[in-house]
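Can you keep this structure in mind? I'll have questions shortly.
Of the protein chains in this complex, all but one are displayed in their positions.
After this line comes chain A, so read on.
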Amino acid sequence: MEPWNALIDTALLGTSRRPLSPEALPPALRTALAMAPQATAEESFLQAAALLYNYRQCGLLPLRDPEAQLAPANPEELPYIGDAARKLLHAVLETGSAALLHLFLDRCSAAGQIVGPDVIPVLLDAALKDRSLRPPVFACCGARGAWLRSLNPEWKKMGEPVEEEDPWETGSLDQRREWLRNLRATDPAAARTHLQAAWPQENAAARAALLSALAINIGDDDLPWLTGLAGDKSVKVRDEVLALLKLVSGSELVQRYRAVLSRSVQIQVSRGVLGIGGKTTVSLQLTGMEEELYKTGIESLSGTRDTSDEQFVLYQLAASVPPSFWAEQLERPAEEAIALLAKEKATAFLLPAIATAALRFRDADWLRPVLAQDQKSLYSDAWLLLPQPEAEHYSTPRMKGPPGAELLQAALAHSRQEWGLPFATAVLRTLSADPYNYGKPFYSGLLPFLPAAAAPVLQALRQDTARHPYSAGAQQEYLLHLLGLKEQIQQHFNA
């Protein structure tokens, strides 16, 4: 046994149970130990152990192992960022703002530059937490980053290509639905085929959940299969199929709604005196409503006193048919048709229903006149359908008070580019008026959409609010700092 291990064994049991044999020591130490005076077993052990301890300590050598090797990283092909950008990156990392880091990395990779080795581990850790950072992080970390990823098991997983159909075969229900949604966005037919192939193996809950993915890019091609599923024995599946059929203008269900609405809406022209001053109005009277349709999600009873049951049914039907129905029925283009409906209280209540239909059937040409005519309702979903500048134009004057919060949520969910200054100003004012509900992380999330030109607006708001004891001063200060860095990043990489 190795001498030190023999010593440890004795120490563990205690000299009262197992005295140390001098034979356990190396010969060189036995001679030295023999010179020590006679002592108790404990003292003898300690003398021997102390000798061996220092004997090992003085004779310690490094391990020689030429086989221990590590393949070096490939040489970098891209230039490193300069000192100014390095300092900027450190400042960005200190803010903790993922949006700002994203911006820096996007600009850096677009400029064909890479970051220095010192920040690579920090960036790879950030990419581990935030999937969207991975492409720019991988690009900015260069060959050294790829080499490091290959050594760290956690980082390595990030870089591994995911098998295309893996989540579909082995993922959770949410992952499979997400995968199907993504495929549906690019290749609707392929997504349907995948679902059809897997259909017999799925249970009812999975079928219903996966069917919901077909709402993306749904069209007439989906009708034959969906119509066939309408009689499924599962209520969940039937409900989901019904919801999908309502999205296809060519479906039999929508056509039946349309037929009822067509019978119920009539245009009336009253004659004026001597044929002058005639008035065109729209009369509504629910006519020929099939009892069967009440089983398709159309409610027969109104929940409010202001709306009669008949009006309520008509409202639901109007929300369920393509808005182009009104052009045909009222024999006039969208703007005029909506203006005609808006003119009378008896028909104006249909405008929100037509807006819902415009969103359902993705028809912006019918949403615009509704937004122009209906000042009472708030259409935050306009962000879903309208081009961003139009959505901003609609939202800017409506940002005060509670509607502002709803519009801001919609804007954050659907904006794809920086906001214009008027809308950005309205957003900053809304936030400034409500310091309790919006913290620093929320302010950081605004960064991709706030233009650098919003900084003076923010500065002025900060001065205004600074006088109040409870203000958004700290958040505004933070956002100002972020905006300053954003401007520096843009200037640096544009130079």
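Please note the rule applied: contacts are C-beta pairs under 8 Å (C-beta built on N, C-alpha and C of every residue); 3 or more make two chains touch, one makes a residue touch a chain; residues count from 1.
Going forward, contacts and distances are computed from a predicted model.
Undergrad: Looking at UniProt, which of "SWIM zinc finger family protein", "ABC transporter ATP-binding protein", "Pyruvate synthase subunit PorD" or "Phenylalanine--tRNA ligase beta subunit" names the chain we cannot see?
TA: When "SWIM zinc finger family protein", "ABC transporter ATP-binding protein", "Pyruvate synthase subunit PorD" or "Phenylalanine--tRNA ligase beta subunit" are compared with UniProt, the left-out chain turns out to be "SWIM zinc finger family protein".
Undergrad: In the complete complex, which positions of chain A touch the hidden chain?
TA: 4, 7-8, 11-17, 40-43, 45-46, 49-50, 53-54, 57-66, 68-73, 87, 90-91, 117-118, 120-121, 124, 144, 147-148, 151-152
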